[in-house]
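A protein chain is absent from this complex, but the other protein chains hold their places.
Let's look at subunit A:
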Amino acid sequence: MKSMKSRRGGGNDRGGIRKRGPTRTDRDGDMDMDASGARAKRNRAEKSGLGGRLAGAGAGGRAAGASSRAHARKKMDDVLERAIYSLDEPTNFPRGKKPSSDLEPFSVRGWKSSKAASNRDGGVESLIAFLERRMNSFMKSGPRAKITKSRTEGDTLIAFVRPDLAGHMLRINNNVFAGAHVTVEAYTAATALENELAAADTGPNSTTDIKTRMTTILGKRFFPATKLLDLSKMLDDPDMDSVEFLNTASTKSKFFPALMKVWEMGFKTTAERLEAVESVSLAGNKLSNINPVTTLAQSFPDIQYLDLSDNNLKNSQAMIGWRWKFRNLIFLDLTGNEISSDPTFKDTMLKWYPKLQTLNNVQVRTPEEVAAQKKTPIPILPPHFIDESQVGENFVRAFFPGYDNDRNSLVSSVYDDESTFSLNVNTTATRAGQTETAGWGEYIRKSRNLDKISHLSARMSRSFKGVEKIREVFNSLPPTRHPDLIAKAEQWLIECHPVPHLPDPTGQSPTGVGGLSLMVHGQLEESVGGKIELRSFDRTFIIGPGNTPGGIRVISEVFSLRAYGGHEAWSPEIQALSQIPQVAVPGPVLTPSPAPPAAAAPGGNVAEGYGLPRPGKSDAQLQQEQMVIQMSEKSGMTFEYSEMALAGNGWNVELAWKNFEQLKATNALPPTAFLAPA
């Protein structure tokens, strides 16, 4: 054990998974084959109720001694296989799912220190009788309370009851059973893992020990450079050859969920975790269905490459748990599995995984076909950003850093006593991958989703008017971190256009004043209970002139939050033009503009009224048309290209001209960009 300890070092393995890299740490799994390890194992095998086979196998392995290690090893493999990847054991790790649809599980702890613990059965029977008695004492009528099903996990009794008894179960919490206070809680995935780790508790360090072992296994199997997590042939891993380890965390099919949990603990943020791995291999693990490893889909929802070759997967039913998972999968290898010879195999996998391109090393879909699928009836164009004197741009540049760093000053600088604000949470939003979402906490208490909040009083109390109310609500919301607007520009989609007839703060104009509508889509990071959570948001501001320090105020604002949905959805489908300058110039990018006005005929034939005021034409549009005409005259480009140049540079004439000159100098503009000689 000595070398294990020294390797454990500071004991803090947070983030260690990443740092460790592909280098194989020295193997000393054998170190645990000492007396204390074996003793611990035997105790636990008995306690865990795993039955004689594991205890027997372990004992056999030990009795055999070093001379027949190969034999022991074989036996160990059998046990491992059954323990880790067992078929007959259902997935015992209820990640948010109840084991039985109509029963609710509760964990009962603390009874091990009761007087009843010395009973032959450890006190389980009298504990159950006690729980039933207590529940019945709370009830006045109805069917009698009963513990329908139960099992023990280490020092915890898992008791299953009808849902209507849930309240009564919880009331027993902290009651005294045979001289000991018992703790009764809803049994969750977290409790399960805790029990799992605690079940190994033969010494003060063993929980850490298991974690360290798992970290070691993950560390040597994670290749950060290629973003690969290679969990193939786990049964042959020498680090799995640790009796202590096996008998505890691996009992039944809990090894893998625990391994995933340890992996997740190695990352500070969800984003970092999701980005770390693109490929996972589970090849050669003798899996006959994916149940034991199903939690892979929660920890790695976005992987693109999945190798399941050389397992025993017989048909699609064996993989049904992953039917709606891995939405970004482009490569799937199931060679060496019976499922591959099923005549419907290819069609099923194509249907299950919309982005799948390579199945069993054969191309089944082209990238074009994938793109065509994603294609929406309305093409995705770059943001439409029609600003006025950079007011919108400056607002956004100041707002989000201000919201992250100093909400007090932000509120004082851009809100006034007429400003209104409300937020709403879309709790059922479509997500990117299968990322789990943290609870909405403070947001949900203030959410004004009108679909759910129907009472007038609630609709009123969830809308905030004036500097002080808005300050209060902003300060009650969790601290956030938005990505950098420039360095991470692709994570933002910001659009802007003028809006007329806003309230005039001076009251002078009967028709109101003009302002801007700003629509911002993006993501934010937030610290929830020490863990960084990633969320997506949509936030619309109506801004106009005001008596604020900067002369601009928020008139109305609605902040909409949802589970993280990525930013792929707004990456433009039309890249052709925007790619040219990426090579030619590092400066502003000429991008195709949204729908050139019909009047701007490509050949330069100007439709009647283009560039001239007419009823219904807004001042902003008129101004743009005139800018297009000037740009066209100066550059010789068609109206269409002139508008692209302007729109692509935020309607800044100088930038657009500079952009044009650079493109022209590098011959990056097609001949059709220019007007035909008259």
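Basically, contacts are C-beta pairs under 8 Å (C-beta built on N, C-alpha and C of every residue); 3 or more make two chains touch, one makes a residue touch a chain; residues count from 1.
Note that in this section contacts and distances are computed from a predicted model.
The listed choices are "Exoribonuclease phosphorolytic domain-containing protein", "NTF2 domain-containing protein", "Trafficking protein particle complex subunit" or "Large ribosomal subunit protein mL44"; the UniProt protein name belonging to the chain that is not shown reads "NTF2 domain-containing protein".
Here one chain is not drawn; of A:Ile555, A:Met631, A:Ala645 or A:Leu669, the residue touching it is A:Ile555. Checked against the full complex, the candidates A:Thr358, A:Ser412, A:Ser463 or A:Asn652 give a single residue touching the omitted chain, namely A:Ser463. Within the whole complex, the absent chain has one touching residue among A:Val176, A:Leu450, A:Ala489 or A:Ala665, and that is A:Leu450.
Considering A:His168, A:Lys325, A:His482 or A:His521, the position touching the chain not shown turns out to be A:His521 (whole complex).
Per the touch definition above, the residue from A:Gly167, A:Pro238, A:Pro379 or A:Pro549 contacting the chain not shown is A:Pro379. Although one chain is not displayed, its contacts with subunit A can still be listed: residues 351, 354, 376-384, 386, 420-432, 447-452, 456, 459-460, 463, 493, 495, 497-503, 510-512, 517, 519, 521, 536, 538, 540, 542, 555-558, 560, 562, 565-566, 569-570, 572, 594-595, 597-598, 616, 618.
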